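Below is the structure I would like to discuss, written out as structure tokens.
Coming up: subunit A.
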Amino acid sequence: MAEHDKSDSNPGYETTDAHIMPLAFTGLSMAVLVIVSFISMIVLFKVFAYYQPIFDDPVPSLASARITSDAPRLQIDPPAQKIALELGNKDILSSYGWVDEQVKVARIPIERALALTSQGQLPLINQEQTAQ
Partner candidate 1 sequence: MSEAAKTPYKPPVPELGPGQTSYTSITEKISGIVLTRNTPVAWFIFFAIGFLLLHGLMVGVPYLLFEGVGIWGLNNPVGWGWAIINFVWWIGIGHAGTLISAVLLLFRQKWRTSINRAAEAMTIFAVLCAMQFPLLHTGRPWLACYWLLPYPNSMDIWPQFRSPLIWDVFAVSTYLTVSLVFWFVGLVPDFASMRDRTKNRIGQVIYGMLSLGWRGSAIHWERYEMASLLLAGLSTPLVLSVHSVVSFDFAVALIPGWHTTIFPPYFVAGAIYAGFAMVLTLMIPMRMIYGLEDFINERHLNNMAKVMLASGMIVAYGYFMEQLIAWYSASTYEGFMMQNRMHGPYSAYYFFLILCNIVVPQLLWIRYFRTNMFWLFFVCQFINVGMWLERFIIVVTSLHRDFMPSSWDMFHPTIWDITIYVGTIGLFTVLFFLFIRGVPMISLHEIRTLLVSKDHK
Partner candidate 2 sequence: MLASSGCELRQAMYNQEKYEPLEASAFFDDGLSFRNQVTGTVARGQMMLDTHYYQGMVDGQLASTLPVTVSQELLERGQERFNIFCSPCHDQTGSGNGMIVKRGLKQPPSFHQQRLRDIPVGHFYDVITNGFGVMYSYASRIPVEDRWAIAAYIKVLQLSQNVEFDQLPAEDQRQLQ
Partner candidate 3 sequence: MNDSIYEESTALHPYLDTLQQRALIVGVLGIIATIVGYFTAHEQFFRSYLLAFTFWIGLPLGSIGILMIHHVGGGTWAFSIRRLLEAGSRTLPLMFFLSLPILFLGMHELYEWTHLEVVAHDDILLHKAPYLNESFFIIRTFFYFAVWGILAFFLNRWSLQQDKTTETYPTHRLQIISGPGIVLFFLTVTMASIDWLMSLEPHWFSTIFGVIYIVGMGLMTWGFMYLVALPLSRRKPLDWLITEQRLRDLGTFMLACVMLWAYTSFSQLLIIWSANLPEEITWFITRLEGGWQYIGYGMVLFHFAVPFLFLISSTMKSKTKLLSFLAIGLIFMRLVDLYWIIAPAFTKVPAEHGPSFHSTGITLHWLDLAIPIGIGGILISLFFSQLKKRILIAQNDPRFTDLFDSDKNHG
Partner candidate 4 sequence: MQHEEESTLFGLMAEFETPDDLLVAAKATFAAGYRKIDGYSPLPVHGLGDAIGFPRTKLPWLVFCFGILGGICGYGLCYWVSVIDYPMNIAGKPLHSGPMFIPVTFELTILFAALSAAFGMFIANGLPQPYHPVFNVESFARASQDRFFLSIEADDPQFDLDKTRNFLNGLNPHEVAEVEN
């Protein structure tokens, strides 16, 4: 308040203004500092990565043995597993094949089996005895 009173011609607002040059200089130097630190950090990390194995304990033999399979133990993609299963099943259910060629036992597609049994060309069970 006291300062306000001192100025005789009070225009009702702040009259002093900021100086541009010092502000610009500060900003510029901060930008340079940031860039320099980024670059130096890259260099530093490279150095660390190079020297790290030297300071580490030797790797236990089991550590490498533990990685036996590429498949993760958690199901990362259950649908894929499901689809694989379904495809396998479908393959079995829709193709001809020998179960045991020696004893002449075969498998036939399920659709075919449905057709044959319903037409009575394959014996399902003793239908003569069916009730109802």
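Everything below uses one rule, namely that contacts are C-beta pairs under 8 Å (C-beta built on N, C-alpha and C of every residue); 3 or more make two chains touch, one makes a residue touch a chain; residues count from 1.
How were these candidates chosen? In short, all candidates are chains of the complex that A comes from, given by their letters.
Worth saying up front: this structure is predicted, and the values here are computed from it rather than measured.
Undergrad: In this complex, work out which of 1, 2, 3 or 4 touches subunit A.
TA: The answer is candidate 2.
Undergrad: Can you check the complex and tell me which residues of subunit A touch candidate 2?
TA: Interface residues on the subunit A side: 81-82, 85-86, 89-90, 92-93, 96-99, 104-110, 112-119, 121-127, 129-132.
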